[in-house]
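Every protein chain but one is kept in place in this view of the complex.
For clarity, chains are labelled A and B in written order, and residue numbers in each chain start from 1.
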Amino acid sequence: MFEQQLFNGLTLGLIYALIAVGYTMVYGVIELINFAHGEVYMFGAFLCVTIINSLGVPLFPAMVLAMGLCALMGVSIDHIAYKPLRKAPRLAALITAIGVSIFLQNIAMIIWGSRPVPFTRSAVPAAFSEQAFALGSVSVSGLQLFIYLFTTAMMIGLTLIINKTKVGTAMRALAQNATAAALMGINVNRVIAFTFALGSSLGAAAGILVAMYYNTMSATMGYNAGVKAFAAAVLGGIGSVPGAMLGGVVLGVAETLGAGYVSSQYRDGLGYAVMIAVILLRPSGLLGKSVGQKA
Amino acid sequence: MNFKRGLVMALAMAAFLAVGNLAMAADVIKIAVPSPFTGSAAGYGDNVKAGVSMKVDEINAKGGVNGMKVEAVYFDEQCDPKEAATVGTKIAGDKDLVAIVGHLCSGAHLAALPNYVRTGVAALSPTATNVTISDKGKDSKGLYWSFRNVYLDDFQGVFLADYMSKVLGLKKVAVFYENNDYGIGLKDAFLKQAKAIGLTIVGEEAYMKGATDFTPQLTKLKGAAPDALFISGYYSEAALISDQAKKLGMNVPKFGADGMDNADYIKLGGPAADNTYLTTPFLAETAGPDAKAFIDAYKAKFKRDVDWMSANAYDAAGMILEAVSKVGADRAKIREYLASINTKEKAYKGITGLTYFNEKGDCVKPAYVKMVKNGQFVPAEKQMTN
Partner (left out) sequence: MTGQSTALKLLGLCALLAFPLMPFSSEYVLHVAVLIMVYAVLAMGLNVLPGFCDLLDLGYVGFYGIGAYTAGILSLNYDMSFWVVVPLAAALGALCGVLRGAPTLRLSGDYFAIVTFGFTELVVLFLTNEIWLTRGPLGMPGIPPIDINLSWLGIDWRYDFMSETPYYYLGLLMVAFVYVVMCRIEDSRLGRAWLSIKEDPLAAASCGINLMAYKSVAFAFSAAVGALAGCFMARWSMFLAPDVFKFWESFLVLCMIVLGGLGNINGAIVGSVVLIALGEVLRVVLPHFGLPTETRFLAYGLLMILIMRFKPGGIFPAIAATSKKSRLIMDLKARLQAERAG
């Protein structure tokens, strides 16, 4: 039973990790907590299902399409709401981020209603709901296996982009020192837009996977997932991409084990408690650089 | 500057007063129907609205009550206690509203009730099943202002335990409950009766409203190898629980109460919803001839099958309007009339059977069992004979 909980926790953790990297990358380049990221994740799920239902597109192309649309959405959010405030006090940008998040959530409520919606059952391959393999007492479904493979592939891809490509190098330069990066001829706004696009499409993918896994989605789903993924990012060290991945997995497993063995009522509290404890004891997180007082 | 500020304030105030005091003509009888019409419980609110509107239309078609037309005024409280408290003062303060059919949710009913008790207006809830309400309807003179024509949670819990053990012969049950007033009240009554009749409880787990991942608790419950799973909660979470239980290979019958009785349970749960048993206060198939006419008219008007909330709301509106026709549009007299319906002989004969109140405004109603079979609600083959 313990092993089964561990595998279920891993599924959840990988999804958190996928959302958490979006937070951490944006924080890395513009030092802003993008509260609207959870809403992008929610839009990913809804857009995917809408594309499947109204256009009759099969699951995988619909997923890619939804991820693309969300990338566009992330870039637009930055362009419309955050970009004009780059030089304003940080509080202004933070409040704007909250405003954007609330705005998007209510838009979704108007479009898709406030009641939970099931994922289109007929679009999900039959193999997903069957057992893929069993290890002793542990049974892993096709969908879980898909989630393991898909998220791992995404993370490897992301790591390659950040470390091996020109734009990835630019992102890292921006995180180090934005002014110096600009002086070296980096087009700062383009790199920021790319970061938003990348983070948002990963967030959307996470939303789709969650909606499929639990067979439900709602306009308010982004709130909880967003907070937990953020906690994961803090746990791993905000600004650190490998940290966010590790933080997500640790939090997902801890949450599942906590719900199974300690208290299911306080399960959502675990994320916050971890977050506060990390800030109190080790603000740099598991893999982050040390943070000092910032004016 | 002061002028500008004053202007803004005055405009805000004026807009708000205009909305608050929309005066209306007085030769209609108005009843208030506070329920959730938006938000996550809106589906239930629609049912209540449908039931009340059927009754009101029917009475108006016959010429109204004492020659006056009847009008139902709907108030949206989103099943939210805070909203309900505000809506409650609005209703209590509007003397044209003679009585109330509502609230739908127990929490909202409890929050709004102090207003009704304070100003003296009777509230008849067709759906609030929580046990606590019984003691909160009393004013300083010892009069009860809260009534309901639905059974209480403790009754449903006892009934389900009896049904599982005596009718279906199940031995080991796992309990999964929502951590709120409804889930806990129902679960506690169930556990008590289970203990009394020797039904073994092999596991007991809680979940939070709005949760989506139930696998940790289900994995644990599955380890105890139960014969049945009792879900004490509402349909949207219950559908996910059934779905995830099936994915974990837990193929046992599921049991639930009125909170799971919604078509969305089947829609969200899909094939996993099959083999679920539910208690219900009203079963179209076992209803009398009066009810048949209602069921047909309902289907013709709303293009859907009648549910128990609509039926109960129809009867609740009927009781209030009967009171008005007997004693006139007087708040205190309507309460007195409702309170006087206190024996089986004096009971109101509606489509959901006989309704009469005890001294706290609660009532005893029969319960039925229905189940999900091939994606449809059907009456369970075996009913419990009381």
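What we mean here is this: a contact is a pair of C-beta atoms (placed from the backbone, for glycine too) under 8 Å apart; a residue touches a chain by one contact, two chains touch by 3 or more.
Remember, it's a predicted structure, so these values are computed and weren't measured experimentally.
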item: Selected from A:Ser76, A:Ser137 or A:Gln265 as touching the chain missing from the view; value: A:Gln265
item: Omitted-chain contact residue, chosen from B:Gly43, B:Pro114, B:Gly223 or B:Pro366; value: B:Pro114
item: Given A:Met63, A:Leu85, A:Met171 or A:Val249, the one touching the chain that is not displayed; value: A:Leu85
item: Touching residues (missing chain, whole complex) on subunit A; value: 31, 33, 81, 84-85, 88-96, 98-107, 109-110, 114, 223, 227, 230-231, 234, 263, 265-266, 268-269, 271-273, 275-276, 279-280, 283, 291, 293-295
item: Residue ranges of subunit B at the interface with the undisplayed chain; value: 1-2, 4-6, 8-9, 12-13, 15-17, 19-21, 37-39, 42, 76, 78, 80-83, 85-86, 89-90, 92-94, 107, 110-111, 113-114, 118-119, 130, 132, 136, 179-181, 184, 208-209
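We adopt the following convention: only the chains that are shown with their structure count from here on.
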item: Partner subunit A, residues of subunit B touching it in the complex; value: 38-40, 42-43, 179, 205-208, 210-213, 215-217, 219-220, 223, 236, 239-240, 243-244, 247-249, 264, 267-268, 270
item: Subunit A - residues contacting subunit B, complex; value: 1, 4-5, 8-9, 12, 114-116, 118, 121, 129, 139, 141, 210, 214-216, 220-221, 224, 256-257, 259-260, 264-265, 267-268
